[in-house]
Each structure stands twice: as structure tokens, then as C-alpha cells.
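Just one protein chain is left out here, and the rest sit where they should.
Chain naming follows the written order as A, B and C, and within any one chain the residues start at number 1.
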Amino acid sequence: MNDKHDFRAEHNRRPDGISEHLADRLVEALGDAPDLVDHTIQLRPSGTARCLYLKTLVDINRIEQELLRFFTEQELPLPEEERFWEQLRGRMPAAPVSEPADFGECVYGLLDGKCAIVLTDLNRALLIDVGLPEHRPINEPQTETTVKGPKEAFTECLQVNLSLVRKRIKSADLRLEELNIGSVTRTTVVVAYMRSLAQPEVVRQFHERLRAIDTDSVLDSAYIEEWIREKRPTPFPTMLSTERPDVVASHVLEGNVVVFVDGSPIVLIGPVTFFQFFSAPDDYYQRPGVSSLLRWLRIFSFMLAIFVPSLYIAVVSYHQALLPTTLLINIASQREGVPFPSYIEATLMLLTFEVLREAGLRMPRVAGQAISIVGALVLGQAAVDAGLVSPAMVIVVSITAIANFVSPNYNFSISQRLLQFAFMALAATMGLFGLLCGALFTIVHLASLKSFGVPYLTPVSPTVLADWKDTLIRVPRPWMKTYPQLNRKRKRIR
Amino acid sequence: MSGILRKRIVPLVAALAVSFGLTGCWDIVEVNQLAIINMIGIDRNPDTGNLIVYYQAINPTGIIAQQRSDGKAPVYTFKFEKSSPAAFEEAAAGIMPRKLFPDHFQAIVVSRRLAEEGLLDIFNYNENKNNRRSNVDVFITNSPISEVMNTYVPMEKLPGRSIRSTLEMQPKFTGRASQDAQLRDVLEHLESPELTVVPLIRVDKRNTPNVNRLEDIRGNIGNLMLVGGALFRKDRMIGELDTERVKLFLTLKGESRNIYKELKIDGHNLSIRAENIRVKRKLTLKDGTPNLKLTIRSDLALLMQNMGLDLNVETMNRINQKFEQQLTDEIVRLMEEGKSKGWDLLGVAGDIQRKRGSEWKDAKRDEEIWRHTKLGIEVVCKVRTLGTMAHPYKGE
Amino acid sequence: MIIRYSICSVLAMAAWLVYIVSRKSPPRDIAVSAAIALLGFVVWLSIVAGWDWNLSTWIAWIIDRTGL
Partner (left out) sequence: MERATISQWQFFIITLNFTLGTTFFIRPGVLIATAKQDAWIVPWWVGAAGLATAWMWLNLYRLHPGRSIIQICTSTAGKAVGGFFALLYAFFFIQITAWVTRNLGDFMKTTLMPETPISVFHLMFLVIAAYAACKGVETIARVNESLTLLLGFTFVMVVLFSLTEWEWKRFEPALQMDFWKTVKDTRSLYGFPYMEMISLAMLFPYVKGNPGKSLLPGIAAATGLLSLIIFFTIGILGVYRASHLIYPLYIIAEELRAAPFIEHVEAAIAVVWLSSLFLKLSIAFYCSTIALCDLFGLKNRSRIALPLVFLVSGLAITIMENNVVNAQWDMRYTFTYFSLFGVVFPVVLLVWTGVRNRFIPGHKEGAS
């Protein structure tokens, strides 16, 4: 799978796939691309070479200053000689040179931002990596903001992303393994893990699933996630995705495996368990007591988000006895003029909220003001005054909406919204019993889930008390002396 | 073929499974389809022998409207007359536009005449219902039940809540009623010889069934008030105790820990409150007669003294002595009075039933043995709290 | 109500049988599933038709008979 050719072993053998008129065929294969540059250069002492590259992908300065100078300004030995390569490397240490095995690789090399030097007389080609991928600078994280802690986020450039992680883990144990996935896009995917920590079984599963990917294109890590996540249909994410290098580093250091995808600022992490979705990077940059409390707060708001609307429906239309008398009277009088049953009311309001949210996400920033004004009308006092909903319902929807946003993981908050609507339907048909059935079904489902062989509900079930120190609570760092047991690490003590 | 089949059939099965759920909504009822019952009144029509039930249903908009002070009725009372308790829900459906919702009721008011006949069938009906409440307060009333039920009360908008709150204050401040005067406490003693006391209420004569009463400043008018206790044996009322006796009775049962007392020393009035009363009962059998030894310990708080005496050790001792003596007298008097009426106010019979050992066998069989109980009373008390005054003003 | 349920369940059962046949399950699996489904069908039929039978009564009768 490793596409980097070991040059020394190859350079003496003349590749078979390279035939006559290579340069012309390359030009033809790329369909006279307007950005294809094709120089002919005079070599010393004799002979010509053709220099081909896509000017949109390469650093032209380097070609002019380093590459062309190397080939034209001095007398070159024949490529058969070791001296040729020594000189080439000596002059251009930063540009990896390879010799393609066949025509296809040549084409791919050009498309990958390499410069092809075709030695026309010898019918040989060299691929010199002088690529200059365009990428934006390292910014602050957009979706996972923290108050304290590092403020770097991944970019779309794989090399930059890898460097961000390398920078944090200066260990020889860190293994990076590269693959190309996608028959058309040939996207570079890097699997990273700590050799001494990651469970070989998990690494093997990652490799197996990545190799099994049979697709034409990979444009984002989400594509990869869909291929390698658990096959069982589930609304819950079984891989963590993050744009923060510190999160990746901490997961790698706990023995998890991460997947970088070129062109995506989102990195995939696995295996992951249910309770890890409640921990935010901030937890580790704050005092442990505070972060434990915040974790409970997040779990509580998860509960709020999925149960509040359904509980409201169940209580108001089935189990009114649960309400204190005064509250019951208040709700009853508020609902006096409302035409819909409470479950219709709740569904309408929450759907409206979802629509507003989606509109807010997709529309141009400048229109934001308009949406917030209209949103306040639709979900607020105006709706109450119009007699469409009761004020209590507005509160319920608002609590739900806010609680939805608490989840530190975007994927997870989507699954929580799915559950929320399912539970509302159950509560509307069978009250608390329906809600119980929904909850039981969810728990059975969660218990049956596994993420790369690790049960999803670890460490609560199966109970691993030693792992509770960084799930439901976070103990101070000095107490975290052992590695999490969740994927049965090889090493126990940190 | 199998692929297509699978694709078709899995959703079909799923859809069927969902349809089980979606055909639901059997028990659904919206809040504004409920007649939230706040208080229930029960009586028996002496002419026909039928039960009469009053449901006091809350009018939610009335309550909310009242907060904005445009005086609408907070409750409506509905009256039904049927031969069995189970028939009332049906009868209610004939006149109330909303579903009867008794889960939240706060009080049951029973007329005295019905209580004296026995409440067994009402208890049984209530306990058998799935949405019954047994931790609800029971009240017996001397007034005609229609007047109790057709009364608006000041302060609290809901009469049921009003009397319940009144009752709940008593154990803490006055000891005039017990916390354990709920339906379930009466129920628990349906088979034992123990007596229970249930609060007795009365309605002020000047009551009007009109919401305009709520605009009247005179709070006493037409209000419900606590006037004593109804003594229950098993399911029926056997007598009435006045407030003082209720306090004493509850104290001896250990259900009331604070009582207010007025003492007279040398013709001077003295108000004290006995706090933290602990009663220790010891029942022994001597020659076939039960001996009950009561040891009562208490801390006294001096509320007001008008003795014209300085507060010193001697005065304290006198107060203690006076209280001890007065309490002993009252207990003996209560016991005698009970004996004459056939009420086992000290609960001796219940104690005997709870005794183990062979020597109690005969005593258990003799239902009247409590009458021969020899009473030994020891009161130990100390003045602990004096208020903010070291010596009273003498005005001399 | 119960009739509606029974019809739904019977349909679901039939669909299920078709499904497992289409999944090419071992014949033994199919046979046992079908047998259980058939038993279930008889039970539901007896409920819908109002036949009064009671497993517990039968067991009681057997125990009484054997004199335990």
C-alpha cells in the first residue's frame, strides 16, 4: 500500500511501463490541459529533457531556481550512475525524487503536484515533488471553541495537520501509516496511533476496514467515517470527529487510533464510547472539580434535550397527577384557548425551531438579523398571543433548544434530536409508558453497540470502575495513573 | 428476487410494528378536558339512604383571573345523589363537561351523621380505585355539608387547600391536630382497637355561596374553622373531643410534641408552651390488671407571665410543679371521662394487642380489660425558654 | 380492538416468515419459526374466537389428578 518507492532499490532498473514518446503521451493523457507547462530543456553535455508540470499545483519558483538550474547549469552524469542521484539530492534536499513504475503513476504524479522530468533520450522519467498545495493558515477552531487551552485547529492540508500532531507528541512510538483511497480522487489517508499503546486488534480493524473501502472519491473525512464505522444502523456516532489537534493528541496518547484525511480539517478518532461525547477539551484545562460538574451538566442537558418535550407531552396529556396542583391549574388555564392537543403543539413548535435553525445555518451571514427577529416572533410571545400555543410550551421548546446546543459534539447533538422526536411520538401515543419503552429500547440499542470492539457504554456497562476517573467525573491529573481499560491497553501504568 | 423481497418486507414489518403504537392514545386526555377536583364532600340523605357527594371542581381560568383581580369563581361545586360511591363518576359525566380528575383533591369532608354510621364502603371504594388518594386529609363537619361545600374562603382561593394548609400548621404550632389524621391513618386502624382523631370543622354561619364574598374584608365571615376532633373507632365516629382534649389525646399518643397551656398560680395567669414533649409508656400486667406508667418529659417555654413575681429558682420550681400537677390532673380526668363513655383514650387496648408473651393471652381476649387499667403518671419538666424579659413589668 | 391487533400481528408474522425464507435460512430454522408462529396463531385465534381455555387451569387439573 505504501506508494513511496525506495529509490535506491529501483534506480538501476529501467521501468518497463515507460515507453517512447512518454512526454507526448502525458500531454495527451491530460487532454492539453491549459495549466500544463511543457518545457524542453537542454542538458549538459548533451541531450534534451522535457519538464512537465501543472502550474496550478507546483511552486514555480522552486522549479526555476532549483530544478531547472540543476539540470541546465552543470554537467550531469548519466542517471545510471550513483553520482547523479547524490548530486540531485544534494542540490534539492527538500524535494523527494522518485522514478515512476509505469505510465499511470506518471500521470498521477503530475496530478499530485510533482514535476515530471522526461529524459527523452533515455526514455526515462523522474518525478520531483515540488508541490505547493494551497491551504489556508491555521485558524482558531470554529466548532469546538474553548476558553482555555490551545487555540489551533486543523486545516485542509494533511501535512500541516500531521505536523500539528507531531509537534505535540515527540515520540518515536507515534506511528503514521499512509494509504491512498478513492479510485478517482486518490486521497491520501493517514492512520496514526501509538505503537506501544494502541491495541493491535483495533489497529488491525482500522486497516481492514480502510482497505475494504471501494469508492471513487473521498472528499472529506465524513466519507471515510461512513465506510469504516460500525455497520449496524444507529443514530449514534461510533467515531469521534474533531478539528482540534490537542484532542487528537490526547486520544492518541490514550491508545486510540486516529484517521487523517487529506483535504479535511476534521480528524476521525476511534474507538469511542458513549460517555466520551460528554467530555469537552475544556475539561482538561480547568480544575477537575469544575470539569466534573460541567460533565454532569452536559449529561443532564442531554437528558433534558431528549426527555423534556416528550415528558411534557406525557405529563400534560396522560399523567396530570404528576404536576403540582398549582402548576396544573396554571397549565390548564393557559391551554384554555389553545386549539391543538399538546403533542401537536409540541411537534409544531419543535419543527419550527428546527427549520429556523437550519435556515440560520445555511443562509448568508448578512441575513442573520432577519432570521432572529422572525424566530423570536414565531417561537415567542406573538405565537402565544395569537392563541396558537401555550406559554408553557414556549418554555419547553426553549429549554429543549438550549439543551440541544450544550452537547460538545455536533454529530452527537444531531442524534439527540432524532431521539427527541421519536420519544415525542411515543409519549403522545402511550404516555410515560411509551417514554419508558423508548428509553429501554435506546438503552438496549446502546448496550448492543460497539465501537471497534469496545462496548459503547463502557465503563458503566461493562463496569470498569477504574475508568470512571475520566468519564462521569474527572479526577486530578496526578491520580490518572493508569491508562483507560476500555480497549484493554497493553500498557497499564502511565 | 430475495434482495427485492427483503427491501420490501423489512420496511413493511417495521411499518406494522409502528402501527401498533400509532393506533394508541387510549388514555389520552388533555389538561383542559379535566375537571380538577379540589375537595369532596360526602353525606347521606337521611330520607332516601342515598349517598350525596359534592365535587368541588377548580375553574383554572377563574384562579388565574383572580390573580388579575377581576373576581371570577375559582371553584364550582357539583352535587350528586346516588346509592353507591361507584355511581358518582357516571353521574358526574352527566353534568360536567370535563373528565372527573380526582387525583389532586386535597380534602374529603364527611358529614357527622354519615361518619357516625360508618364509612367502610366509602373507604373500600376509594382504596380500590387506581387514581385514589389515601394520603388526603379527612374532615368531619358539624355544619350541614352543603354549606361547607358552598363556601368561598378568603386568602387561599381553593377551600380544599385552605383547610389543608390550616391543618398542616397545627402539629407544629398548636398541637390541635395531628399529621396522622389522613385517610390512610384511619384505614390502618380499621382492624385494631386503637382510636384515631380526625379534625372537626365548622363553617361560619354567615357564609354565602357567592364569589363576591371574596371582596369582603372581614376574614371570619363564612370561613371554615377547626373546632376540635372527631373520635373514630374503626370506620365510625364515636364521639367528639374539644380542642383541649384533642391536644391532650394527641400528646399522649406521641403525635403532638408542642402544646399551649394556661396555668393559674395564686390567681395569676400564666401562659406557657410545652415543647418537645416525650411520652414514655410502660404497660405491665399485675394480677391480671394492666398497669400503665406514663412518663412525660417536656421543656417549657414561658410565653407570658403576669404573676408579679421575679423570675428566680423558686418561681421556676413553682411553675414546674404547677404544670406537672395540672397535666396529671387533666390526664386522669381524660381517662375517667373516656371510661365513662367507653372510649379507650389512652390506647391501652392497642398496647395490649401488641404485647407478646403468654401472660398477655387472657388480657388480649378480654376486650374490656382496658377499663381496669391502673394509671401511674410522672411528669418531668423544666422551664427552658423565657422570652426576652428577665423580670416582668409590675406597674407598681 | 383485539381483532385489529391480531390481524396486524398475523400480517407481521406472515411477512416475517417470507422474510426469513428469502434470507435463505436453514430449513430447520424456518420450520421451527413457522411452528411457533402457527402455535401463536392458534392462541390468538382462540382469543379472537373467544374460546375459553387457560393454561394454568390445565396444569392445576394435571396436578390435582396426579394427587401432588
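Worth a mention:
Keep in mind that, in the parts below, contacts are C-beta pairs under 8 Å (C-beta built on N, C-alpha and C of every residue); 3 or more make two chains touch, one makes a residue touch a chain.
Owing to the predicted nature of the structure, the values given are computational and were not obtained by experimental measurement.
One chain is not depicted; across the entire complex it touches A, B, C.
The chain that is not drawn here is touched, among residues A:Leu43, A:Ala321 or A:Val378, by A:Ala321.
With the whole complex as reference, residues 1-2, 5, 9, 12-13, 16, 20, 25-26, 28-30, 32-34, 36-37, 39-41, 43-44, 46-47, 53-56, 59-60, 63, 68 of chain C touch the missing chain.
Against the chain not displayed here, chain A makes contact via residues 318-319, 321-322, 324, 326-327, 430-437, 439-441, 443-445, 447-448, 455, 457, 460-463.
Not every partner is drawn; the one left out touches chain B at residues 17, 20-21, 24, 26-27, 103-104, 127, 130, 133-135, 184, 187-192, 353-356.
In this text, only the chains that are shown with their structure count from here on.
Geometrically, the chain at the heart of the complex, using CA-atom means, is A.
Computed from the mean C-alpha positions, the centre of chain B lies at a distance of 54 Å from the centre of chain C.
Centre to centre, using the average C-alpha position, chain A and chain C are separated by 50 Å.
Not a single residue position of chain C touches two or more of the other chains. Of all residues in chain A, none touches 2 or more other chains. Touching chain B in their complex are the following residues of chain A: 316-318, 320-321, 325, 328-333, 335-336, 338, 341-342, 425-426, 428-431, 434. Contact residues on chain B toward chain A in their complex (touch as defined above): 21-22, 24-25, 27-32, 34, 36, 38, 58, 60-61, 63-64, 101, 103-104, 106, 131, 158, 161.
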